[in-house]
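One chain of protein is taken out of this complex; the other chains stay put.
Every chain is named by a letter (A and B) in the order it is written, and numbering of its residues begins at 1.
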Amino acid sequence: MIVPDTVDQIFVLSKHWLLGYVPTALQPIVSAILSVAPVLVVFPLLFAITTVLERKGLGRIQNRYGPNRVGPYGFSQPIADGIKSLTKEDIVPRSADQVVHLLAPLLLVMAAFLAYAVLPIGRNMVLTNLNAGVLFFFAVGSMVELAVFMAGWSSRSKYSLLGAMRAVAQMISYEVPLVLASIVVIMASGSLSTVAIVNLQASYTSIWPHWFIFTPWGFTGFVLFMIAATAESNRSPFDLPEGESEIIAGYYIEYSGFKFALFFLGEYLGMFATSGLAITLFLGGWAAPFSFLTWIPSYIWFFAKLLALICVFIWIRGTLPRLRMDQLMGLAWKFMLPMTLLNIFTAGVWHFMPSGFTRWLVCTSLLIVPCLLLSRGLKQRKKLQIRTYRFAE
Amino acid sequence: MLGAGILKGLAETARNFLGSYVSKDRLTTVQFPEERPPRIEASRNFPFLVYDGTDPQEGLRCVSCFICEKECPPKCIFIEKSTDKKPDATGKPQFYPARFNIDVSVCMSCQICVEVCPFDAIKMDNAFELSATDRFDALLWNKQQLAKSNNYYHEIHPTEAAAVDAELAAARAKTAAAAAASAAAAAAKKLAAPPIPPTPPTNGDDIL
Partner (left out) sequence: MTLFFLIAAALTIAGTAAAMSLRNPIHCILSLTLGLVGLAVLYLQLGAQFVGFTQVLVYVGAVAILAVFAIMMTRSAGSPQQPAFSRSWLSGSAVAVVVFAVLAWAISSALPSTKIVPPQPAVSVNQIGDALMHKFALPLEIIGLLLTAALIGAVIVAMPERRETP
């Protein structure tokens, strides 16, 4: 189909057209700038929309309106928030480490933005097609932990240090299941390049797509990946490091004004980046869910899936209570790590068994039975005694 | 089943989210300046003076008896009696307050003035949107600002106002009946009274 193809590739075509007007010597630089600028514009815009969606969504879940005064139904709220954070006084504690205090939010935002370089947003629309794309993503993600630690340490405050330690411990613990859950996909597709992974999922048998989520190991991997991604971006129910009601804001307690907004931006950008990677690895990237829907442009599908995942994040935030630190660590090391290792084993079994119903049965039972056994074994059996009161009888 | 609790929780929040667009009891917020929740009848804020009829000067029930001024605990009522009299609801000439000031910044809404008033002239209002830009003069209310009609009283406290009206009507009927009865009795007494007994004849006894 010619016309939808043009619409699908419209950004690629317009970039080539613009590059035609640039002298050859400058073309690499201008090409890089033209590729990077849309990412720098679109994702902060998505961040703004997400903040208002989250506040209104959480409000409706909690039987109240969200913000509804600023624009039509409150959707210009991010503009008001942006003006507020830009004009607030930037207070830096006198005993704080000035240089590190300034660099921490910058490093966080920079690391979060770097991760978008390997996400294929549409057909032929990836910033760089690295051979080791997924590895690059995780490498850049590990810089976020350093930025969190810098923020907590440089504020020289008990709360921020405590929050930073908890945050770094949480992020390191959950990075292991995150990487292991994505290894299944790397095994199945035989390549670390995100473009190759999406291209493998973009084919259809009759109308059904070949997404990895429609396999038992892919589904388990997706669930584990999403849990680990929620923990990596410090979102509820894993937001103990920034527990609002407990240690106020944790590692960014001493930040105000624009730097605070940068932390917020960095956290949400990290959330979008890991959701983007989940979409790329498990949900087929820019591929349409059914073969008769491929006329809708690929970038629309990517953003639709991203919005759906964001809504799931918001939904989970509104539902689950916060996990305690020891419960959090127990979940990572005692439940998710064994499950991811089992998942890798199951993916291997899947690969070597002939396709058919037996394969499904064997792999599904290989995953469900240990899951049930593990969770039963890990349930804390506390004997609750009958309470006796001294004075209130 | 593993994860059943989480799934049930997710279902509940989804039901809340979708239900908040459909039914009012899943979204109980009252958007204040545009919508107001109904106030219960017993709510009260500051006092006001009741007048019957349409003219605040003519129909004012207050006869400046000074009882509320004496009983007010923070002494926020200031009354000045008039020098002339005007007829009240039953036609009897009564004094009226030339000045009736309440300092609302002092009033503590204790309702004692209402309880002691024998004429049902001062009652509690429930208006609360009373912001003023001046702390002193704007919060000292005079007779014109305090006088509100009996119809308004019926609007804000219907059962109370109906009870007060019934009492006043009964009292008026009783006085009218008593007046009529005493008039009739006086007339009857005049008719049935024995003639004035004649003075006994004097014998011409000289008074020594």
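The working rule: a contact is a pair of C-beta atoms (placed from the backbone, for glycine too) under 8 Å apart; a residue touches a chain by one contact, two chains touch by 3 or more.
None of these values were measured; they are calculated from a predicted model.
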The chain left out of view makes contact with A
If the hidden chain were put back, which of A:Val12, A:Val42, A:Ala80 or A:Val100 would touch it? A:Val100
Among the options A:Leu46, A:Ile61 or A:Met150, the absent chain makes contact with A:Met150
Sole touch to the unshown chain from A:Leu26, A:Leu45, A:Ile79 or A:Ile172: residue A:Ile172
Among A:Leu130, A:Val223, A:Leu320 or A:Leu374, which one is in touch with the chain left out? A:Leu130
Consider the whole complex, including the chain that is not shown, and state which of A:Val52, A:Ala112 or A:Leu192 touches that chain. A:Leu192
Since one chain has been left out of the picture, which residues of chain A touch it in the full complex? 97, 99-100, 130-132, 135-136, 138-143, 145-146, 149-150, 153, 156, 161, 165, 168, 172, 175, 190, 192
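Simple rule for what comes next: only the chains that are shown with their structure count from here on.
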For chain B, which residues are in contact with chain A within the complex? 2, 6, 9-10, 12-14, 16-17, 20-21, 26-29, 31
Enumerate the contact residues on chain A facing chain B in the complex. 57, 60-65, 68, 315-316, 318-320, 371-372, 375
